[in-house]
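What you see is the complex with one protein chain gone and the rest in place.
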Amino acid sequence: MSKPDPMKTYETHKCRLLRVYGLTEHEKLFLFRFDDPEIAQSWRFMPGQFVELSLLGHGEVPISICSSARRMGFFELCIRKAGRVTSEIHKLKPGDMVRIRGPYGNGFPMDRFYDRDLLLVAAGLGMAPLRSVFLYALDNRWLFGNITIINSSKLGKELLFAKELKAMRDIATAENIEIIQTATRDPDWGGLTGRAPTHLDKVNVDPTKCTAALCGPPRMYKSMFEQMIKLGYDPRYIFVNLERRMKCGVGKCGHCNIGTATSWKYTCKDGPVFDYYDIISIPGLI
Amino acid sequence: MRYVKLPKEKVCEFLERLKSMGTLYGPKKISEKFYDFREIGDVKEVEFEYNRTITPPRKYFFPERETVFTFDTVNVEIHETMPEGKPIILFGVHACDIVGLRIMDSRFIDDLPDPYYQIRRENGIIIGLSCLPDEYCFCSVRRTDFVDAGFDLFLHLLPDGYLVRVGTVTGHKLIENSPEYFEEISSEDKDNFAKFETKRRSMFTVQGNWDDMRYRLELHLDHPMYMRESDKCLGCGNCTLTCPTCRCYEVKDLPTLDGTGGERIRFWDSCQFRSHGLVAGGHNFRPTKKDRFLNRYQCKNAYCETTTTSYCVGCGRCTYFCPADIQFKENLLEVYGTGGGA
Amino acid sequence: MPKKKIIHPITVDHIARIEGKAGIEVILDGKKVDVVNVNVFEGPRFFEAIAVGKHVEEAVAVFPRVCSFCAAAHKITPVLAAENAMGLEPSEQTMKMRELLYIGDFIQSHTLHLFFLALPDFLGFPDVFSMQGAHKDILNAAIALKDIGAHIQTVIGSRAIHQENALIGGFGKIPPKKSWETMRQKLRSLHDVAEEALEQFVGFPLWPEVEADRVHLALEPIDGTYTMFGNTIHASDGSKFKANAYQMRISEKVVPHSFAKHGSYNDQPFMTGALSRFTLFNDRLSKRAKLLARTYEEYLDAKNPLSNNLAQAIELIHYIHRAEIMADELASSIKPNERRVEFEITKAATGVCVTEAPRGLLAYTLKINKNGVIRAANIITPTAMYLPMMEADLRRMVEGLLEQGITDSKTIAQKLETVVRSYDPCVSCSVHVARVK
Partner (left out) sequence: MERSKMILPDHEIIEECRDVCRATVGVYVLTSCYGCQLVMATVQKIMEIANLVDFKCFYMVSSKSSMHEPVDIAFVEGSVSTEKDLEELKEVRKNAKVLVAIGACAVNGGVQSWSEGDLNYDELYASVYGDSKIKYKGLQAAPIDSYVKVDYFLPGCPPEEDEIMYFLSTFLFGSYPEEIDYPVCAECRLEGNPCILIESDAPCLGPITVAGCKARCPSFGVPCIGCRGPVPHDNSWFDSLALIFRNKGYSKDYIRERMKIFCSFDKNLEERLEKVFGRKK
């Protein structure tokens, strides 16, 4: 292995915002392109990885890449308006420039997903990183068995990518893909209700040969795990995507530190994707 | 390893020589009781018998506050402000602090190295200095009381000078280039060195080895010590800011008044502060003082693969400089199961 | 009883460019001036009451908060009063540093008043900001002078306002030789700049309407020089009295239109401040200041409050010179390791101190119990002392203008504001208010 180049660690690239799509009241989808064609050509990422997006003068935030890993030169970020930087990102217009560094983090170990069924369970913003996995699976459809995606949120109108998923219904059925969208606390919602774990009976995957990727608020994981293990899912194939405060994204600034004395982790480098056994052996992870 | 002797009467001249090579930093007495690493103007100010400095040596490679780049918001361009790479000569570093620097290296010069740190570190010369422990030291149980690596030269006190261990090529060059200051060691020197080491070892208030501390700690995450002690805590961050291996930092953008430019700075942060675990929307991963207190105990006792020690090197700063007088060592021992005191 | 017919009330709701909140209210009865009030509606802060119960060390940290323009004055005076109570003798070096710190305050305060607050009146601008185009040089001078005032106070006192380094018994940290040398160099380069204010104000007429005989009170400076410390108060009526007995001659009373009390000397309004100091002790000024004062004698009229501006400008020159000499002395004599005098309070006592603050006499009386806790405090500030005189001058101004047939209330109001500003009132100081037994 060649010696790492320190100057590359924090190297940022200029990116142009091409398009903005409003998804929900608080989330927008942003399509970016690298300004430098060479970077655009060579830049790669894995589903589950994230970038650090800088708005000079406002700050920098970690954001999961939510587009397909196959689309070269372009990438999409789904961003919730949450604070200083993200509110400012929401004001960007096509043509505006930002600076991006990354991709960082381990990403999902996609090779361990091959030739198995795939279950994706997202709650709220968790859909962002999982969309990247989902699109990856669609792009490489032959590498995967049956696919189920459970997309949940509190209110129906808060479901991320709901329209996109709905539009896919017909192809999905043909392709053995089950799409389940559920709103947990919305009296006006016409579709399915209840939390994600309650819909595990509607999946089209075989628990014994399925890989699962989950992303949502920490409290979702516990009930999900219990349920899944009861149903016979193999814990070695359950992955989650975690979140912590982050500044550097490369294991330096310490904000994303988690764990205990025997297992001290940096969410950004050792994660953000962890598997079930990480979770149960590292107290405090979720 | 090569050993030479620096006789007492040559020490000042040797320091002068070091000073001529770059900026020399060393321990100085800064108040009635405290010492700190400072730039050395007059080599007579160097304090050879100090217990511990208030700020750790890492500050020379990872400054308290630095500009990482300046930016131009109109063209969305950045200009990184890299350190100049001037030689930094750090004299008088104790063994534990040398391990501390190696722990810093393990995090800052990994597969994604931090250029700001790395450039400074590559321009650093480290001269170690032997010491005798006081009641706050517990480097012995951390296996950091004696070092084999991480220094260019290491000076061990003899009655009439110093026994010098040479750790790196830079160290060899230093000696080759100024042979007039050094002598070969005699058998008497060897005896004296052994005597000093024996004496040093015997002086520790805790003995043994704490390699299994991390397991014991983990088994007792709910130990009442955490609640009791964190109640006394001020959350002031002194323990982490003085620690030779703490390295959390915070980042902030400072736009200029007219908004066309600005700078991004980074500065030391502490896991003892509320905002350390706070995320957008108001959720805090470490919401209480106890959570933050526990976090430090876990982090410091975790295992560093590079040095094969814990992240805590046992320098005693976090206790010595704690305004609330919270005893790290004693608290660890309490959880460890041997009760308070050694 | 004749019915009051009020025409043209002249009011200024909020006088701009002074420190503190006050308005002017003039009520006319026919052509006669009935009421002239300076309404002080700056909220009261009860300093003398809130000091009670606090340890004397905390109390002297609280007092500067009376006023930001003369924070050093409100630090050093109570510190001296406290030391006086304890019978503690500060070292010579401490006194020198205190004096220089105080001078820094004078320079800052006079500069701000002359350039930032008063000058726009005379040059016809609403504020200094709008003077940027036409009067760049003046502004540069103002900034240079303000900076040196702030610099002196920061080096000695820890910051330009509310200096925490000045303590009972001495200083927390004593600046090293190098700091004093830098200070001296900076001061040396400001000789010419210091004369800028004088040049600006010399050309402006002293309005005759406010000219009137008046009593001036000022502290006789120690050691024959011109400075802010002293033990005896001189009055321009020829009498003298011990400063620590000030309460026998100077009294305060409450008036309904003001949160600031009104001071009087032997029950008469009087003036205090730069003009009073100048009038009584101008022969002690440093050479250059004295020379300039002689040259412009006609503008330094003890009967006319507008001369106060000029007197401040003269003091500015004097203090820049004096500060330089003192910084020079300190550079060569400084003992950076001198410790604060340790003290322990064991018996109850009362201490008094009167000094000359930039705006005039400032008196502190502190009563301390045997635990070092303040039991009573009395502060008299210059603005409270001269408020009645200021109201009298305003009345004269209105009357004079009306006599000349000027009745436009806006014109009159503007002129009144200028008169008020020439006093450089410090309204927030004045609302410190005294404790009534």
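Letters are used for the chains, namely A, B and C, taken in the order the chains are written, and counting of residues starts over at 1 for each.
In this section, a residue touches a chain if its C-beta (ideal position, glycine included) is under 8 Å from a C-beta of that chain, and two chains touch if they have at least 3 such contacts.
Small disclaimer: the values here were computed from a predicted structure and weren't measured.
Trainee: Among the chains in view, which touch the chain not shown?
Mentor: A, B, C
Trainee: Specify the residue from the set C:Y102, C:F116 or C:Y299 that touches the hidden chain.
Mentor: From the options C:Y102, C:F116 or C:Y299, the contact with the absent chain belongs to C:F116.
Trainee: Where the complex has a chain not shown, which of C:V62, C:M95, C:L123 or C:V202 is the residue touching it?
Mentor: That would be C:V62, which touches the missing chain.
Trainee: Who touches the missing chain here, C:H257, C:R288 or C:K303?
Mentor: C:H257
Trainee: Have a look at B:Y3, B:F146, B:F196 or B:F273 and name the one touching the chain we're not showing.
Mentor: From the options B:Y3, B:F146, B:F196 or B:F273, the contact with the absent chain belongs to B:F273.
Trainee: In the complete complex, the non-displayed chain touches which residues of chain A?
Mentor: 57-58, 81-84, 87-88, 91
Trainee: Where does chain C touch the missing chain, residue by residue?
Mentor: Missing-chain contacts on chain C: residues 14, 16-21, 41-50, 52-55, 58, 61-62, 64-69, 71, 112, 116-117, 120, 126-130, 132, 139, 146, 150, 158-162, 164-165, 167, 171-173, 254-259, 417, 428, 431, 433-436.
Trainee: Quickly run down the residues of chain B that touch the omitted chain.
Mentor: 30-34, 36, 38, 54-55, 64-65, 231-238, 241-242, 252-259, 262, 267-268, 270, 272-275, 280-282, 289, 321-325
Note that only the chains that are shown with their structure count from here on.
Trainee: State the chain with the largest centre-to-centre distance from chain C, centres being mean CA positions.
Mentor: Ranked by distance of C-alpha centres from chain C, the top chain is A.
Trainee: Express in whole angstrom the distance between the two chain centres, defined as the mean CA positions of chain A and chain C.
Mentor: Those two chain centres are 66 Å apart.
Trainee: Express in whole angstrom the distance between the two chain centres, defined as the mean CA positions of chain A and chain B.
Mentor: Those two chain centres are 38 Å apart.
Trainee: Among the residues of chain B, which ones contact at least 2 other chains?
Mentor: If we look for residues of chain B contacting two or more partner chains, we find none.
Trainee: In chain C, which residues are in touch with two or more of the other chains?
Mentor: Touching at least two other chains: none.
Trainee: Quick one: in the complex, what on chain B touches chain A?
Mentor: Checking each residue of chain B against chain A gives 68, 71-73, 76-78, 80, 107-115, 118-119, 213-215, 217-218, 221, 246-253, 255, 259, 262, 264, 266, 269, 271, 276-281, 285, 295, 297-299, 301-303, 311.
Trainee: Quick one: in the complex, what on chain A touches chain B?
Mentor: Listed in rising order, the residues are 4, 6-7, 9-10, 12, 14, 56-60, 82-83, 86, 97-99, 243-245, 247-248, 250-255, 257-264, 269, 283.
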